[in-house]
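Just one protein chain is left out here, and the rest sit where they should.
Chain IDs A, B and C follow the sequence of writing; residue 1 opens each chain.
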Amino acid sequence: MIMMKPVKQMDVKAGMSANELVKEMAGSGVMGAGRIAKAVEIAEAMIKQKDCKMFFGLAGAMVPGGMKNIIIDMLKNHFIDVLVVTGANLTHDMVEAIGYRHFQGTPNIDDKELNTKHIDRIYDSFMPNDVYEGLEDFFAKHFDDLAKEKLTIKEFLWKLGSIMPAGKPSILRTCFEEKIPVFCPAIADSGIGLMIWGNLAKGKKIEVGVFDDLKEILSIAWDAKHAGVFYVGGGVPKNYIQQAMQFSPNSAEYGIQITMDRPEPGGSSGAELREGISWGKMSKQGKFVDVICDATIALPLIYAALKERLGKRN
Amino acid sequence: MIMMKPVKQMDVKAGMSANELVKEMAGSGVMGAGRIAKAVEIAEAMIKQKDCKMFFGLAGAMVPGGMKNIIIDMLKNHFIDVLVVTGANLTHDMVEAIGYRHFQGTPNIDDKELNTKHIDRIYDSFMPNDVYEGLEDFFAKHFDDLAKEKLTIKEFLWKLGSIMPAGKPSILRTCFEEKIPVFCPAIADSGIGLMIWGNLAKGKKIEVGVFDDLKEILSIAWDAKHAGVFYVGGGVPKNYIQQAMQFSPNSAEYGIQITMDRPEPGGSSGAELREGISWGKMSKQGKFVDVICDATIALPLIYAALKERLGKRN
Amino acid sequence: MIMMKPVKQMDVKAGMSANELVKEMAGSGVMGAGRIAKAVEIAEAMIKQKDCKMFFGLAGAMVPGGMKNIIIDMLKNHFIDVLVVTGANLTHDMVEAIGYRHFQGTPNIDDKELNTKHIDRIYDSFMPNDVYEGLEDFFAKHFDDLAKEKLTIKEFLWKLGSIMPAGKPSILRTCFEEKIPVFCPAIADSGIGLMIWGNLAKGKKIEVGVFDDLKEILSIAWDAKHAGVFYVGGGVPKNYIQQAMQFSPNSAEYGIQITMDRPEPGGSSGAELREGISWGKMSKQGKFVDVICDATIALPLIYAALKERLGKRN
Partner (left out) sequence: MIMMKPVKQMDVKAGMSANELVKEMAGSGVMGAGRIAKAVEIAEAMIKQKDCKMFFGLAGAMVPGGMKNIIIDMLKNHFIDVLVVTGANLTHDMVEAIGYRHFQGTPNIDDKELNTKHIDRIYDSFMPNDVYEGLEDFFAKHFDDLAKEKLTIKEFLWKLGSIMPAGKPSILRTCFEEKIPVFCPAIADSGIGLMIWGNLAKGKKIEVGVFDDLKEILSIAWDAKHAGVFYVGGGVPKNYIQQAMQFSPNSAEYGIQITMDRPEPGGSSGAELREGISWGKMSKQGKFVDVICDATIALPLIYAALKERLGKRN
């Protein structure tokens, strides 16, 4: 007969730590709880694995969603070796770095009224539209410096990180300071892209090649003795890492994906990680988990448990 | 301008308690994290509210999913005044009470093979099919006692609870011991129903009226000075409580719903709680939150934070 | 190598019939389109199968959602041999039969305002709250007749069907007229239940046994040479049919399920049909399809193609 481990009914106690809670989830071992527990186990194994490169894909409105400091903490701890991210998250990171904030809002509101009040809605978070003035001023001031030599997107982003105002936590700045490669293939599709466009429209020039980062991310993947992937959301960040895995001799041995997208419609964002085995993106011997959960719930819970397990390392 | 509270980026620390984590989610205040935090706040307010009846609806495979002990703990603490539940959850509760277990499985398996091995699959949990033999023996032994007088479904369930073997945690037994009304309008739609059918098929008789509990649940709702609702999943449990609220002078002032169903297809299970305001099920001044999350993640996290806040009460 | 059929890119032409469109979907054969096409094929095979009993489960707000006439048409054509349904759908059917209507609304509205205007919201459909007065009058007039003898739920529903006003299309009336067994295990959980409660509260009595239909549905399933299941939504209707299949010597050989619920959280409503094979609910040689789609889109499309294929039979 199939060897089976019983579902241990979870016990919840006042004052239990995030990791103690996740251990109860591991005891249960099924459905969403079981997957959260498995994600912590895989993340721990990936970090403890010698010579393992961890590729982290970040999509969705994660800065407006309050996840910025967790990403920065992961970067500072070098739990992330390569970051692939949407332009929107970098724009929102810049927005906060140059002094603006996101706000708690609601979706049950008249968007016409918000427009009149110059408030941009991101589901239930609000952003004042005047952030674009701040971004314009910033890019007006720094454009010539950013554009003075031909750059890859990664070089462009590190340069951007290097000029982020000090004193405010920033993903971009942290990537620069920690020398963590940050890729954003669709950088033109973002507020940052729009700011560059504003300067191009004034007749200025900038040379950033769309294909030029491929050599770097593929080299990192190619040279990695071991590789792990961690996806918060899907989109370009996930796919860009997946294709680096596909074309490398060693595919990913560890994988965590947090998503609310469904697999059935066939898109990459909702695809189960096991599908990657067929492509050679994921190792046949790999350990993977798909966490079907809002990332603003799953990521903090997983990360709190993980930090507790890793203890003194932090 | 609209008064706005900034999104505080969440800080996650090693060793933080579940409640400390939820407080960070409250600081962020948006998306899934914000809703988890709001659920804890509403649950706390509901419990601290004097003369507030808490109606709890339980649907989905929550016993195979490892949630049994949390429900029992809530019942023992009288955080639940009225339980409405699916027959499946009561059947799975009985299954464990009479000595069987659920097991950790996987959905990536050939169901034909499972059938050959007499294993019933509930997504990624497994149940040995021989539980039905145990249930048959139990009902063969107790049917005459259960059927000796005309009962409401609630009375039937309390009686069932009273004969659950001691020593195993049981929702049914706890409801009986704590004298908490437990309703299961669709009791016939369950393993328990099938066991009754088995005895009816042998020519035995039982009299349990399908409409007879309505007086009791409506009376409780009618007499409640304050009412709160807590839904884990939708289905009959949610709707049965909602209709009691609709026909009572006081509608629900507190509401928490944990669901993965979508609102757009129009079903009751995925309906946002605010919709209930139009019907008079929810109070216009009520505090509600829809937590879009797998219940096996959200419920333990919410409950761990809640227990910590309520402290010595437990 | 695995034998593989190519995906034929769909061609869409002006004036094509619903069935021609579905044939293009069959040519593509993948994702949602492929599943719609497979559903039509399975439905056609099930109807053409000699001695096949078709069990139809109906959940979700399908009468407010405009699906009533399709269900009635299926009943009249005897494409449905056994109907299992939620109390809400029967209530909404009665509401229209006694002269009320549902209305096109919107979810982007203040539910407090709707409440003040006595409009009940079902996502984006509206129902005037005064339907309850109509229902009260109806049950006041007919209660004594309905309650004069002990009935099963099915007998109660046929009796209700028999007194529906003529001239308005009605699911209940059609079931009575066509002598199609209609089961509603959770009938107490509905507007109909509330109307009965109103009369019980006045001291009247009615005897309808909660377990008494089990013999009839199990007998039908037991005696069926072949069985097919068709689920629109999940909930009690799906589960009640599934358990009849489980305890019958012949499990379902044909299965169609239309749902927007996800499988991962573990509930019955979102469970893939193949899971039923492990339980013995579905035949190992059966043909099944899970259509992940809003039922108000999928059902009319499937049914229009099906009617065209069956041709003269209608």
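FYI, contacts are C-beta pairs under 8 Å (C-beta built on N, C-alpha and C of every residue); 3 or more make two chains touch, one makes a residue touch a chain.
For clarity, every value in this text was computed on a predicted model and none was experimentally measured.
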Contact list for the unshown chain, restricted to visible chains: A, B, C
Residue, one of C:55, C:79, C:126 or C:156, that touches the chain absent here: C:126
Positions on chain B contacted by the hidden chain, ascending: 30-32, 262, 264-266, 292
For chain A, residues in touch with the removed chain: 59-61, 64-65, 88, 107, 111-112, 114-115, 119-125, 129, 153, 185-191, 193-194, 196-197, 200-201, 206-215, 218, 233, 235-236, 239-240, 243, 246-247, 260-272, 274-280, 284, 294-296
Residues belonging to chain C that touch the chain removed from view: 1-2, 4-19, 21, 24-25, 27-34, 36, 61, 63-70, 73, 96, 101-105, 108, 117, 119, 123-126, 169, 260, 274, 292-298, 300-301, 303-304, 307-308, 310-311, 314
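Keep in mind that, in the parts below, only the chains that are shown with their structure count from here on.
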Touch-based graph of the chains, sorted into line, ring, star, complete or other: complete
Chain separated most widely from chain C, comparing mean CA positions: A
Distance between chain centroids, defined by C-alpha means - chain A, chain C (Å): 43
Whole-Å separation of chain centres (CA-atom averages), chain A against chain B: 35
Sequence positions of chain B contacting 2 or more other chains: 61, 64-65, 119, 123-125, 260, 274, 294-296
